[in-house]
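Would you mind keeping the following structure in view while I ask a few things?
As you look at this complex, bear in mind that one protein chain is not there, while each of the others sits in place.
As written, the chains take the letters A and B, and residue 1 is the first residue of each chain.
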Amino acid sequence: MHMADALVVPAVAGAMYVASTAAAGYSIKKVRLENEPKKIPAMGVMGAFVFAAQMINFTIPGTGSSGHICGGMLLTAMLGPWAGFLTMTGILLIQCLMFADGGLLALGCNIWNMAFYGCFIGGLLIWRPMMKSGATKRKITCASIAACVLTLQMGAFSVTLETLASGITELPFPAFVAVMQPIHLAIGLAEGAVTAAVLCFVHEARPEMLWRLEAEKEGKCSARRTLAVLTAAAAILAGVVSLGASALPDGLEWSMERVAGTAELAASGGAHETAERIQSATALLPDYAFSFSDSALGTTVSGLLGGAVVILLCVAVCWAIRFFRGEKRQS
Amino acid sequence: MTGPGRAIREIHSLEDLAERGTFLCRIHPLAKVLVTIWYLILVMSFGKYDIEGLWGMSIYPVILMILGDISAGEAIRRMRPILLMVCLVGLANPLFDRELLGTFGGMKITSGMLSMVTLFFKTVFAVAAAYILMATTTMEQICYALRKLHVPQILVTVLLLIYRYLVMMLKEADRIMQAYRLRAPGERGIRKDAWGPLAGQMLLRSMDRAQAVYESMTLRGFRGEFFLRGRFVPPRRSAFYGIGWAAILAVFRFLPVFRIVGSVFIS
Partner (left out) sequence: MGQNVEPVIEIEDMRFCYREGRYVLDGVDLSVAKGESVGIIGGNGAGKSTFLKILVGLLPDYEGRIRIEGFLLEKKNYSAIRRSMGYVFQDSDSQLFMNTVEEDVAFGPMNYGFSEREAKEAALRALKRTNIADLADRHVYRLSGGEKKLAAIAGILALQQEEGIILMDEPSASLDPANRENLIRVVRELKGTRLLASHDLDFIYDTCERTILLSDRKIVYDGDTKEILRDREFLEKNGLRLPLSFRFQR
């Protein structure tokens, strides 16, 4: 589910960075309040563990395919949602830097799609309420599968929204959703089952290690606060989508042209004018080269040719610099 | 990403590159991080049919890969999995977006094809930029840059700790899988009844290690605050590097440099 940089435009990426940063800021505050210095090494070591354990293949019976553990859920169950979220953030950053798994610009999206849903929704809305009256093997299994399925569904849906809002793909919304959701339903079930098995083992061997549910005595307030966080999150998400939709360079424009059959539609109608104004204000940079009319073909060719010349020049100069640097070092 | 063994090799190869001490490695990490982010923003800001403008962005990876002696082949090899995913998304474009733009050598060029190619190149540039960053900057330097960018200390600390124990855990995962495979030949993954115990044992060991790490920290005076040391005095060269690239990239983004050069030859 790691999104590549190419799938988002800067406006969407930026908005998701803001959302993820807010979640991280809140988590940091919570972890500081917990004031358990022990948690910091645990976050680091568990992060490395999840990173490595996600590479172990678990055979899913009857399918011939394999599943992996769900990092967000596991970390939440061991460290709590806040520390879990921060740890996931660290994992995602290393994945994108060292292994090209997801992009640096899309990191905000990836943190939101995987860490936020996995830790906050899965942890606070499913794991905590279900474990409130004590944990049993059955409850752990149910909670783990339910949380994995739900959070993966939400994550996949967000991927769809973010990609569409960026205007990257021409895939119609229903088709995109129809592809993403069922795949991630299957993945969610498999991941949930594997994660449940691991958590049940921990519950049996060292139950005190699971996220201390009794210690979390926040009372009624917590549910309301969770709801508030969720509402805020939804609002941010909605903002992202609308902002992205208005900022996207030409995705909407193009589909409108297709629908209306004419590009002249853009000129009429106040609503569209406003949209256009917003677009030119929010789009990071105005397009200069989208001039693919018949006469424009000539300039495009000259652009491509010019590019070849400039790049060749660059290559030549760089090689020359390298050559002379080598000479100097030798002498 | 595939197996733990591959991951370890990849980490080591990146580290070896970043520790070579070339002039790019000695540039202040903050400058490199900021230039990379600026580059990514510019690349992603191109419209989806603007292949011509996007092409101008190729100068950054081309120049740095040659000057920094970074293998393009290795960068492309790293891109394969992510390119596959992007292509899956991008393949829909030629199918749904069939506006005819012209013909090229008898082949019909549609706008969907154009946007697919743009998407493809954006991915290549993004991965190349990240690769260039990591091939010239160690993870500790990145963390140092993050601190300079006011990323909270706890996050940077966790990042450093994950990185510290990553190779160790990867080795352990590798050993576990090898030991399992030796006793269960022909199986591709871990059987269902071994799921919990196998990963669970490893998890418990990790938690025990976390406890030991904590003890070791407290014995050496840890009280919840991590002191990260900086090792860089930002040299003027780094500032030049940052500002220079920011300007060059901006010129290529906002001015049709390639077209101007090309028009000299065409007309």
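Heads up, the rule we're going with is that a contact is a pair of C-beta atoms (placed from the backbone, for glycine too) under 8 Å apart; a residue touches a chain by one contact, two chains touch by 3 or more.
The model shown is predicted, which means the values in this text are computed figures rather than measured ones.
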Original post:
Which chains here touch the chain that is missing from view?
Top reply: B
**OP:** Kindly state which of the options B:113, B:161 or B:261 is in contact with the chain not pictured.
**Re:** B:161
Original post:
If the hidden chain were put back, which of B:84, B:182 or B:219 would touch it?
Top reply: B:219
Subject >> Where the missing chain touches subunit B, by residue >> reply: 12, 15, 139-140, 160-161, 163-165, 167-168, 209, 212-213, 215-223, 225, 227, 229-230
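Operating definition for what follows: only the chains that are shown with their structure count from here on.
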**OP:** Let me have the rounded angstrom distance from the C-alpha centre of subunit A over to the C-alpha centre of subunit B, please.
**Re:** 15
**OP:** In the complex, go through subunit A and note every residue touching subunit B.
**Re:** 2, 4-10, 13, 24-25, 28, 31-32, 35, 37-38, 40-49, 51-53, 55-59, 61, 66, 69, 74, 78, 86-87, 89-91, 93-105, 163, 167-172, 175, 193-194, 197-198, 200-202, 205-206, 209, 249-251, 254, 284-285, 287-290, 292, 294, 297-307, 309-311, 314-315, 318-319, 321-322
Original post:
Which residues, counting only subunit B, touch subunit A once they are in their complex?
Top reply: 1-4, 7, 10-11, 14, 36-37, 40-41, 43-45, 47-50, 52-53, 55-56, 58-59, 62-63, 66-67, 69, 78-79, 81-82, 85-86, 89-90, 92-93, 95-97, 101-102, 111-112, 114-115, 119-120, 122-123, 126-127, 129-131, 133-134, 139, 142, 152, 154-155, 157-166, 168-170, 172-173, 176-177, 187-192, 195-204, 206-207, 209-211, 213-214, 217-218, 222-224, 226, 253-254, 256-267
